[in-house]
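The complex is shown incomplete by one protein chain, all other protein chains being positioned as in the whole.
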Amino acid sequence: MPKLAMFVDVTKCVGCRACTVACKQWNKLPMDKTHFTGSYQNLPDLTPTTYRLVTFKEEPFGGSVSWHLLSHSCFHCNDAPCVKACPVPGAMTQSADKGYVAVDRKKCIGCKYCVTACPWGIPKYESKSEVVAKCTFCAERVENNLTTACAKSCPTGAIAFGDRDGLLAAAKKRVEASKKIFPKAQIYGPGAYGGKGTNVFYLLKEEPSFYGLPPEPVASAALGLWKDVLRPLTGWGIGATVIGALIHYLAKGPADYEEKGEGHGRS
Amino acid sequence: MPGLGASFGRGAMTNHFIDMKNADVIVIMGSNFAENHPVGFQWVMEAVEKNNALLIHVDPRFTRTSAVAHKHVPMRSGSDIAFLGGMINHLLAGGKIDRDYVANYTNAPFIISDKYAFNEGVFSGLDAEKRSYNPESWQYEKGPDGKPKLDPTLKHPRSVFQLLKAHYSRYDIETVVKITGTRKEDVLFVYDAMASTSVPDRSGFFAYAMGWTQHSNGVQHIRTAAMIQLLLGNMGVPGGGINALRGHANVQGATDLAVLFHDLPGYLGLPAQGAHANLKEYLDKGPKAGFWVNRPAFVVSLLKAWYGDAARKENDFCFDYLPKSKGEHSFQQAFNVMAQGKIKGAVCLGQNPMGAGPNAGQMFAGLSKLDWLVSVDFFVNETAEFWKSNPTGGLGHKADPAAIKAEVFVFPAATVVEKSGSFTNSGRWIQWHEQGSKSPGDAKTDAVFTIRLGRELKKLYAGSAEKKDRPILDMTWDYGEKEEEIPARVLKEINGYAVKDVLKDGKAVVKAGEQLPSFIFMRDDGSTAGGCWIYTGVFAKENKAASRKADKPGEGIGSNLGWSFAWPANRRILYNRASADLSGKPRSDRKKVIWWDAGAVNPDGKKGKWAGLDVPDFGATMAPDAKPSDKGLFVGIGGMHPFIMNPEGRGRLFAAALKDGPFPEHYEPVETPVDNVLSKQKSSPVAKIYKSDKNPIGTPDKYPYVLTTYRLTEHHLAGAMTRNLPWLAELMPNLFFEISKELASELGIKPGEMCTISSARGAIKAQACVTDRLKPMTIAGRKVHEIGLPWHWGFKGIAVGDVANTLVASVGDPNVFIQESKALLCDVKKGG
Partner (left out) sequence: MDVSRRNFLKLAGAVSAGSALGGLSMARPIHAYAKDLPTKGAKEVPTLCPYCAVGCGQIAHVRDGKLVNLEGDASHPISRGRLCSKGAATYQMTVNDRRLTKVLYRAPGASEWQEKPYDWALQEVAKRFKATRDATFVEKDGGALVNRCDGIAWIGSACTDNEECYLFAKLARSAGIVSLEHQARL
């Protein structure tokens, strides 16, 4: 099991969105054009240039109201469907020891299989650069013994980064305390995929479906079919994939985010 | 903040952010702590998580602070004093006060003049015509020795304690509910929560911000909380106090250093025409007891710092150079005078009145009359471009450039990361920042701009024989040629230095040319110079603002005495003498800060000093049983008097120093939909209402809804520093307003729909945020709707929108002249 993880405790989130901006700052991601449509959230979903989003949801609660603020991003699954789905060697991979799942933008061919495969719809395809983008778990920071940008910035400690076992233990403690106020409080993520779990997990105040999260995250049926049943039968398909990737590379060069992105860097 | 100053002696946040972890009960009221100070809020979360603290948010709106609070208690904007006054009544009626603390450390036993009276919402001494009080009848009754009379039993009918009881007995729970619109059980929940801290083993604090100050009686909001904390014994202890949450990085420092019309650095007060004809008169009118008796030394040191060798004893140390104020010159008043054509030039540095000033129409009227305007900023802001029509964002901004004669100069400024210098945070910590990157193009620091402007003026005035030009010519202004060294040189001057050897008992205690280690070495004979006495010690041998020795995480009460420098004298919890009992022992082991160590041997061989977890906010070797003396540094202060800045050495439940009454009283805002349930006096009889054709006052028949303005995490103030930043413009792109589902449904307004909000001053366009987080309330039997409006937008930047301040009236608190933008009247209509 990988050693690192992030634990998002929604009971501590004040929705300040430091995580979103710290992520953009570190990755030098450009702004997304947004419009007010009735909620503080403004941006409806993750985008190729917004890797982390806080969702805002109001619900009546015990004579008052509850404001559900959820900072979400890639779950960095073990046995990740996106990794399984990716046809190009090394384009979408998981770090065995640190646990993160990352796109190599130079290898990505933009086939969007990962987009379809992800139970949460996390990877986003950017049409201009023709590659997929998502949270990187700040891989280069993590590899250099730094905390992820979002966790470091989080003012209230709602996003914690560190040793996976330690965070799991902390999560279990927190869920018990939270149940006194939120009876449906639960941990979300570690039990996914028959216990293989995710490396980013949550303490939720409500059922996952309340936040629009699948209660049991599963990869798309098609992915399971070709991945686990058909793949063993067709060894030569691999060759086609690699050739395809090579042709793509020769024709278009490496998918270069910095050059092809729209209005990247500072604006 | 005079609400704190009048009560405790200093107008500053009494504790500090890290100390919040020590609290048992936290009441956030008049503040949206989590949204506007998210990183400071971690210490509230720490108290909740590790200290099992109860967290309550009392606010008209359910905000991101409410989202993580144990309880959100809604109330109507402008009813805070009724809410808190009811708490005073509840504490007194139920005996839930810290009686020893009240008897020993507050002015509860003092007898008030028999001329004092209060009737139908009005205190004795009102001149209704002039809208001002004569506070003569609010004074202590004095004995034959000229000293105030006390009744230690607190039973005298004119004792502060009995007057307090009588005054707040009117604030019974039913009355409170009628005024605030809050459910009775919620009100009592808050009262009982705070009451639980009346024992020495428990503490709680109030955190407030502009939700308390921006009222026509804002100062009295804070006063009410101050009185509650004195009754509960929550002052001077860890996890207690009144935590004023400041909104600008250096609003505390800019106040300390007196970028304010009425003051001089270190709260010395600008001399006034008619009151202070010469230095002697100016000094003689200062306090005769308490630590302020040292004011002459601080004043003379300031004059020496400003005018150097020209400041001599025989010329009153250049006291004449200082301008003498004539009445009020506040921000609102300045723009009124500007609109009358009397102020002809303005320098705006790091400020954007066109967006930030109350009553934007008044701001525009003022700016339009200028001959010249200087704006120094990172971006072209709304003030710099007030003369140009900007049709962006709602109704936008209309102007006719041809008709506006003002010349405008915009100077590019350096950002914080491009310069070194210090900020004073909310908790009075003076912290240093180093210079990182280089400024682009001609961008320069505000210090460089100001020094260069001063040099140009010195050049232009060189050779002048006119007396009026002496201050500019004699002003010390040599900060060297290396621009990067300026800030440290200035901080050294602020700290102060010995001009000549500083003598004590004939011996030199600080040598000529040396930096002063403490303000106790300042002298009134011209031997010392120092720009701001309360900062003395920040740069003695070394720059302590840059000191980075933090406590071990989680250890102790979080004083962090080795990190930066907190004014005064590096004290972190103000009035911490009050954490110990009369004999100097901690009142509670759990809440101890300092205590008397009778066995400690001092350098002079004498025994006994205050020891503990913080720098004592007290005479370091003043024994608990020391009798008040009429000489020395602490005239009139005995070893049992924790509030050393007040002449009586005690915290004030009754305070004669404010312009609108010795006890806080509930009044309706100047614009209100209801009558005052408590008295015939509807709104404050002394609230400041600026006369101008731009300032009509609205009535509920035309403007039926209460409007409150507020801030968001994602933007800052008038927005120049955030609406120009793509990442923040993305998070909050458009101006919106919050409206309850009930009212939206009545008016047929859908989520996101563009609407028009109007007040008697003007109209703006904003999109609807239809929400359950605001609810209509029943006030005195009447349904009252409230609208919430963030005020960050303007017509320059990436994220643009109408200026919310268009709606706000030119109405002010009589003590500090802050506008009433937390409670006014408006109308809302579908469509833009």
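Residue numbering begins at 1 within each chain, and the chains themselves are lettered A and B in the order written.
In the analysis below, contacts are C-beta pairs under 8 Å (C-beta built on N, C-alpha and C of every residue); 3 or more make two chains touch, one makes a residue touch a chain.
Quick caveat, the model's predicted, so the values are computed rather than measured.
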Contacting the left-out chain in the complete assembly, out of B:V408, B:I739 or B:A766: B:V408
Contacting the left-out chain in the complete assembly, out of B:R76, B:K444, B:R571 or B:K694: B:K444
Hidden-chain contact residue, picked from the options B:A249, B:I557 or B:L613: B:A249
Per the touch definition above, residue among B:D114, B:D309, B:D371 or B:D675 touching the missing chain: B:D371
Contact residue for the chain not shown (choose from B:F8, B:F379 or B:Y710): B:F379
Missing-partner contacts on chain A, residue numbers: 16-18, 20-22, 25-26, 78-80, 83-97, 102, 104, 106, 109-111, 113, 130, 136, 139-141, 143-144, 146-147, 149, 152-155, 157, 222, 226-227, 230-231, 233-238, 240-242, 244, 247-248, 250-252, 266-267
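The rule is short, and it goes like this: only the chains that are shown with their structure count from here on.
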Residue ranges of chain B touching chain A (in the complex, touch as defined): 34-35, 38-39, 41-42, 45, 62, 64-68, 70, 72, 713-714, 726-734, 736, 751-752, 767-773, 798
Residues of chain A that touch chain B when the two form their complex: 11-18, 20-21, 24-25, 30-40, 42-43, 50, 58-60, 64-67, 69, 155-157, 181, 266-267
